[in-house]
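First the structure, then my questions, so here it is.
Let's turn to chain A:
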Amino acid sequence: MREKIKNIIENVGLPRVIIFFFLVLLFILAPVVGIRLDTSINDVIIRFGMNGILVLSLVPMVKSGCGLNFGLQLGIIAGLLGAVTSIELEVKGFAGFFTAIGVAIFFAIVLGLLYGALLNKIKGDEMVVATYVGFSSVSFMCIMWLILPFKSPNMIWPYGGTGLRTTISNQGYWFHILTDFLQIKIGKHIAFPTGTIIFFVFLVFLVWIFFRTKTGTAIVAVGSNPEYAKSCGVNVDKMRIISVILSTVIAAIGIIVYEESFGFVQLYMAPLYMAFPAIAALLLGGASVGKASIKNVIIGVFLFQGILTMTPSVINNIIQSDMSESIRIVVSNGMIVYALTRTMRIRS
Partner candidate 1 sequence: MKKQNLTKTLNPGVKFLINYAVPIIFTILVAIAIPLSGLSGEYLARELMTRLARNSFIILSLLIPVMAGMGMNFSIVLGAMAGEIGLIFITDWQIVGVPGILLAMLISTPLAILLGYFGGIVLNRAKGREMVTGFMLAFFMNGIYQLVVLYGMGNIIPISNSNILLPREYGIRNAIDLIGIRSALDKLIYLKVGGLLIPVVTLLVIAVLCMFIIWFKKTKLGQEIRSVGQDNDVARISGINVGKTRILSIIISTVLACYGQIVFLQNIGTMNTYNSHEQVGVFAIAALLVGGASVNKATIPNVFVGVILFHTMFIVSPRAGKTLIGQAQLGEYFRVFVSYGVIAFSLALYAWRKRVEKENERRKAMALKRVLLQSTNTAGGDKF
Partner candidate 2 sequence: MRKRIIIRITLIVVLIFIGIFLYTIGKEHKVLIDNRDISVGNITYSADTTYKVRVDNQEIGAIEKGERKVARVAGVSHKIVVEEIKDKVLTGEKYEKKFKLKTNESATVNIPAMINNANEWINKTN
């Protein structure tokens, strides 16, 4: 019995086990300190829908051997461009939502192509360069947000300023368009975001099917054994670029879904560190630098968002202070450090 437990811990990884039990503990403590369990679970589900797609976007690149996508910001930028364009064009409702997605996909493909080409030139060192490419593009876009010719009064600085505001509300356009769609309300405390979840499941399904197509399997082959794939006649570089484009496109969609739930489009420096929570969530779900699956996404997002939701409320009620931000930093970054240090271990 002891051997079995030891084996499970070694395979799953001690941090993950600790975090899982920590989350369970929080759920047990919640009603004790006066927090409604149903509201909490509802919150977790809402946040799951908000963040799930961003985490999903990491999967194609891991499968193709490009590592963890520290340059997630590129996809986010594409999504932001889509969002502001759609608001600028004054398109509302579902039309607005899908316009945003459409424009975003366009930019995502362009950015993904460039990004993928860059990554191909630096095989083996993708992660570090990606981080800084991501950072520099966010700062570059800061300049762009200031000078691009957007005119919508909802978005630019008031009193005749130029340039977009830092935070733009999407209320009246496509705020909660998914969350409220087919929403199931149970009593006063639960509002199940059916639309968001359906959308998430839909995208998961698409990704799942994709990896069963010829291209998809080629990508997985490239990731697990590039030499073998090459000898089978697969164009390794092309497959990697496709995976990068796919990741960027999904990320672009992901940030728009995030915004529809959140209510705001956040520009300028906001996306700077957005890659890390997504990566941490994926790793929390059992993925590693070289291996990721949809199962990892689902488990990871649930655990991560669970901790993010439960920690502030429960700990605040116990210790009367808000440690949640610091705990979040420790957990999410610690997870990434842990995953990076496990790379070298040879698995049987």
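We take it that contacts are C-beta pairs under 8 Å (C-beta built on N, C-alpha and C of every residue); 3 or more make two chains touch, one makes a residue touch a chain; residues count from 1.
Keep in mind how these were chosen: all candidates are chains of the complex that A comes from, given by their letters.
All of these numbers come straight from a predicted model, not from anything done at the bench.
Participant: For chain A, choose the touching candidate in this complex from 1 or 2.
Facilitator: That would be candidate 1, which touches chain A.
Participant: Residue numbers of chain A touching candidate 1 in their complex, please.
Facilitator: Where chain A meets candidate 1, its residues are 70, 118, 121-125, 127-129, 131-133, 135-136, 139-140, 142-143, 146-147, 162-163, 276, 289, 321, 323, 325-331, 333-334, 336-337, 340-344.
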